[in-house]
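The structure that follows is given in the form of structure tokens.
Showing just some of the chains, left in place.
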Amino acid sequence: ASACSSSGGRQEETATGADTPELTIAMITHEAPGDTFWDLVRAGAEDAAAKSGVTLEYFSDPEAARQATLIQAAVDKGVDGIAITLAKPDALQGAIDNAAAAGIPVVGFNAGIDHWQDAGLIEYFGTDETLAGEAFGERLDEVGAEKALCVIQEQGHVALETRCDSLGEAFEGESETLYVDGANMPEVRSGITAKLQEDADVDYVVTLGAPFAMTALDAVDDAGSDASVATFDTNADLVGAIEDGLVEWAVDQQPYLQGYLAVDGLWLYGTNGNVSGGGSEPVLTGPNFIDQDNIDSVAAYAENGTR
Amino acid sequence: MSQTLTMRTPGPGQGGSEKRERVGRRSPLRRFLARPEVGSLIGAVVVFAVFFAVAEPFRQAASFSTVLYASSTIGIMAVAVALLMIGGEFDLSAGVAVVTSALATAMFSYQFSLNIWAGAALALALALGIGFLNGWILVRTNLPSFLVTLSTFLMLQGLNIAVTKLVTGSVSTDNVSDMDGFASARAVFASSIPVGGVDVRITVLWWLLFAALATWVLMRTRVGNWIYAVGGNAESARAVGVPVKRVKIGLFMTVGFFAWFSGMHLLTAANGVQQSGEGVGNELLYIMAAVVGGCLLTGGYGTVVGAVIGAFIYGMTRQGIVYAGWDNNWIMFFVGAMLLLAVVINMWVRNQTSKR
Amino acid sequence: MVTLTDTTEAAREERAPSEPVLELRGVGKTFGNIRALSGIDLKVGAGEVTCILGDNGAGKSTLIKIIAGLHAPTSGEYRVDGEPVAFTSPRQALDRGIATVYQDLALVPLMPVWRNFFLGSEIRTGFGPFRMLDVAGMRRVAEEELGKMGIDLPDIDAPVGNLSGGQRQVVAIARAVYFGARVLILDEPTAALGVKQSGVVLKYVNAARDAGLGVIFITHNPHHAFMVGDHFVVVKLGRTELDAPRSELTLEELTHHMAGGAELDALEHELKRGEGEGR
């Protein structure tokens, strides 16, 4: 599948963008390294950068104070634009202000839909975790679910907690939260198993990341429960699982698109002064349901690592 | 030599009287209670009783099997970590090394289109190599194991993600579940065995087997003697001719082996796909299991059985909270409180016995 | 031990000094900027007790640590049976039959007495991968050997750390005596011992000599030294100050040398005065 990539579009596309000024863009997220979701974000960002002849520097730290320091470092370097995830807006404010003072445009993506304007970002690409959670809850109602188990793989993570909370609010049935240690798959598995053994009423297991959906399937098996599994976010394996009907659906916020648009937005702003959403409206990338009905349109891209 | 030096003892009467005069009677019970792992055993019993009382589902055999499984995934590594700790060192890289092994098996197999077992063999060589390197740097530089294994930890953490991404283009490996040998590997590392109506995960049996083996090595072989000596006082051990460096390197390689084993379980249990960002933080759980079980962080003291009990306490607590249906927000608090409860009971038992 | 009678000079003179088992030539050792030893020559023959004497900090322990393979000398040559050796571990010295009782004893406090006794030289039974410790045998031998030295421990399973200072000393001595095949090195073995136990140790030194072993015996007690020594080496500030066979010395001369030669007179004088003033 990757045979043609050596002669791929990168060089050609770089060539096409050669007439615009060379920009350096820093992308700084709250990723805890090693999450498939951010793979897709980076893939989008890199593709956009390659296409526009942008030098992309990607850094991440889940701890807010250190993410702020990373932004400060980008300001020190004097990059031409910064794309950030605004998961913990208050802690980043100082660094954002410093960027503004240095005349560096900052865009937001993925998290912070409620805060990006106050924070002084020029544009925002992403979805709203609240919207996504609510959509998920409504979908649960549609399929007649009665009790959902929302599995959070990192306790205290703002976006994850928001998803479960808003899911719970929109969902008319009962919903419960289970915290597991995402760095320890066997424990995720036995934790979900234990919960299903303890509470036989659970008929939907909701995971907040694609790899955990796969593990939840095993746990459902182990517990001898007949609960269904649905999830937020996708990866290649999960697409296969939806194709096979193992996982009911996934709520997709199109991480590739988020990464792509964030870089592209900065490039457009830097080379042409464009502002997506006019500086007042966010550019939504989801939520978008992937299930057996539309999986075929996604599967091919998932294979490429872009969906 | 001893034969040539035949001399009379200064009369056995005097010696015998010392024992009679000064050593109080000590019941077998008391002797049992003074063993290093018994405190934690009683801690385990208390934790078990707590959950047995408050959580109805905890009482079922199937639940117990889940608890055992959760304990075994920590417990298998805890066996090796306990050996290492008795030998006076510890290994912060143990958690991510497990993931490294799983990633390596998957990537070797997939990239070279090998049988899973061949990939596993290469991964085993890698895991042992990492252990060797840890030990070798340690004995060469005399640095504390905290520093050496912390750097290995950080480096492996980075390598896991970076190399996986480099090789597969994503932070998880390609799926190897359809490759030759996967089914048999899965049977060995991640199957379930029905025992009296309940499915018991095979890792539980491996865990007990490894614990028994390690206990035998520790108590009944020369190497075991050396491990205690090296941990208790490396200088003295060296002075009487114990190959301190080889023992330490061997211990790190043992941890490597167990990491490989756990990695194989991880990979086969996850249907042949391994996420590269995992394993971080587990090293503390392994160390915790060993220490709760009575191993001294400073080395030279402890048992493998204790570490097994320590892992079991953790497994019970973590799952028991779920079975008890306690407010999930408080989960870490409860885990911490249970840990404290278990070790305080442990300590209290030990004090009681030494006070007689 | 006051009641131990000196062996007659005649008996000693009989045995000709044999070919040296160990030989040091011009050995020196520095720790950082401290010169612990320099230019030490020493010969230890079979069937001969060499006493090393000297002030605190003179370098005696450093010297025997070099002989035992625990430290490598920074200069000079070390020969065993005439051939130069460079031990990189005490194991090699042990394998050559050189067993040592260190001043700091080299015991592992948390381990049971019998495990300490056999540490590094365990007895095993079985074969192949199933070779395992002969626990019963080791416990029995350890108990016996300790008993021979007049120590009958309440519990051979007790950790060494719980023993009294003297009991620990005896464990270390018993071990070295049991394993020392050709040369036995004792660094202040009687320091922590009672009168009776000291007597037993001196007996062992004698017995070891008679069995043809070379013995190196370090002590601060001139009585003890003179009772068993064939040859006396006085070390001072890291250098050999005196190296003489027994025939050339008296107990008084030896005591004199041990207290630092000429300085003793001044001290003795002062002691008397000090007492006179005191009362």
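We just call them A, B and C in the order they show up, numbering each chain from 1.
As a convention for this text, a residue touches a chain if its C-beta (ideal position, glycine included) is under 8 Å from a C-beta of that chain, and two chains touch if they have at least 3 such contacts.
These numbers were taken from a predicted model, which means no experiment stands behind them.
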Copies present in the complete complex, per labelled chain: A x1, B x2, C x2
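Methods note: only the chains that are shown with their structure count from here on.
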Per Cα centroids, the chain farthest from chain A: C
Gap in Å, rounded to a whole number, between the CA centres of chain C and chain A: 73
Separation of mean Cα positions, chain C and chain B [Å, integer]: 42
Mean-CA-position distance for chain B and chain A (Å): 36
Multi-partner residues of chain B (at least 2 other chains): none
Footprint of chain A on chain B - complex, ascending: 55, 57, 60, 62-63, 66-67, 69-70, 73, 95, 157, 160-161, 165, 169-172, 175, 199, 265-266, 269-271, 273, 275-282, 285, 315, 318-319, 322-323, 325, 328-329, 331-332
Chain B partner contacts - residues on chain A that touch it in the complex: 2, 32-36, 38-39, 155, 176-179, 181-187, 189-191, 193-195, 197-199, 211, 214-215, 218, 222-224, 235-237, 305
Contacting residues of chain C [partner chain B, same complex]: 68, 70, 89-91, 94-95, 100, 102, 104-111, 115, 118-122, 124, 131-133, 135, 145, 147-148, 150-152, 154-155, 175, 177-181, 196, 200, 203-204, 207-208, 211-213
